[in-house]
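Other chains of the complex are left out, but the ones given are in their true place.
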Amino acid sequence: MFEALLGNGLVLKKIIESIKELVTEVNFEVTSEAISLQAMDASHVALVVLILRASEFEEYRCDRPQTLGVSITNLAKLLKIAGNDDSIILRAEDEAHVLTLVFTGKNNEKMCEFNLNLITLDSEHLGIPEQNYSAEIIMSSLEYARICRELTQVTDTLNLNVDKECVRFAVSGDIGAGSITMRANISDKAEEKMVLNVLEPVSMAFALRYLNLFNKASCLSEEVSLSLSPEVPVVLKFSFTLGELRYFLAPKISEDS
Amino acid sequence: MFEALLGNGLVLKKIIESIKELVTEVNFEVTSEAISLQAMDASHVALVVLILRASEFEEYRCDRPQTLGVSITNLAKLLKIAGNDDSIILRAEDEAHVLTLVFTGKNNEKMCEFNLNLITLDSEHLGIPEQNYSAEIIMSSLEYARICRELTQVTDTLNLNVDKECVRFAVSGDIGAGSITMRANISDKAEEKMVLNVLEPVSMAFALRYLNLFNKASCLSEEVSLSLSPEVPVVLKFSFTLGELRYFLAPKISEDS
């Protein structure tokens, strides 16, 4: 028996909205410690890793570890039925064929209960090696999302250059070239804050299409951190009370090399 | 000569918007008592019945009964020209070829007058038999519209089960199954109110596509009433100061039978 009660259902709605365009079918692993998932996108370029800590749920019980194969597309449809203020219960019997979702609003006269059919998926759990990164950028998730979205106007590749003083988001395309440069600072305004933890300068290129997909998670967290090392995937991390959502993306090979 | 002055033109704009996707050409019947229309949708599954009471217009004159054949599509286009605060005059000479619409805003320096070409339509006035219904549901029109819209995510058929204590909106599809249950209550909050007048429990199925089309009328009235009896069409009624708009929809035959 697995059962978890989430007082603030909205965060779960946001999480699923944040990943549904990237991964359509996933295995959720439920244990006594956490609900987690790890999935590659269809083109095997990006990896999504989600952890929701058991201790942060209002109620949580997991008698034995289970793998729950879920269509994210269908789960998103059911979660749309939940009100933004609803609490959400997730429940699965041992060896379950359905995941039960119960939505409870402030209006006690109304009860919503849905059974989502589970599916069987090949497991592809990847060991993610511990990595020390050359540079870490911590900034406003909204500001970062805005920059990525706007630079997509110019071209499809973002060149990210970071040193101790500043980070440069540069683009170059048929219409021209340019960059947005932000200096390290500790602003009172979350939107302007820019923390740079840099061991050595890094210059890497990424597909803006994926970065924009990841940025759907900017509704989950005021800040985003980007961890960079040459020739290894960048990690974008969105942290929130319930846990964290990380995206991994392999760099584009520089056109110069 | 027919002439009717409506101080609050917005309600007429909303009514026509509420039916234009269901019926495209209709006969308006104008008499000294009311303006009315009755029309089947193109697939002859749903019936729309509208009554606007003469007594609720600021001014009203109808020398002799007339049938005015109107393209709802074109009438909607002209009504879009009227401001939300405008008063609207409807006018037709005896044996008219055009319906004249005059929009008058608070700005007296501006006058809008349009002649809508009338069309000749076969009349298909149906006698709607008086019916005693087994169950009546009165609830928030917005809440009801929300439930129908959301359950459309799961499947295309709504199973409606009502008894003295509660009403259950149930769905079952490829992705899973579930229901929203609401208990009878007299809440102060219009959104939560649920009045159930039930002689005997009813269980019926309806096409969500049509229910969603009907729900465009939820802007006309805070409440909607659903009248149900086995094997006869459900009636959805939206009442407002000027009159009422009713939709009739035949039930789907249960897959069990």
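Each chain carries a letter (A and B) given by its place in the written order, and its residues are counted from 1.
In this section, a contact is a pair of C-beta atoms (placed from the backbone, for glycine too) under 8 Å apart; a residue touches a chain by one contact, two chains touch by 3 or more.
Being a predicted model, the structure only gives us computed values, none of them experimental.
Of the identical chains making up the complex in this file, 2 are positioned in the shown model, whereas the full set numbers 3.
Basically, only the chains that are shown with their structure count from here on.
Taking the mean of the C-alpha atoms as each chain's centre, chain A and chain B sit 44 Å apart.
Against chain B, in their complex, chain A makes its touches with residues 71, 74, 77-78, 80-81, 98, 101, 107, 109-117. Touching chain A in their complex are the following residues of chain B: 150-151, 153-154, 174-183, 185, 187, 189, 191-192, 194.
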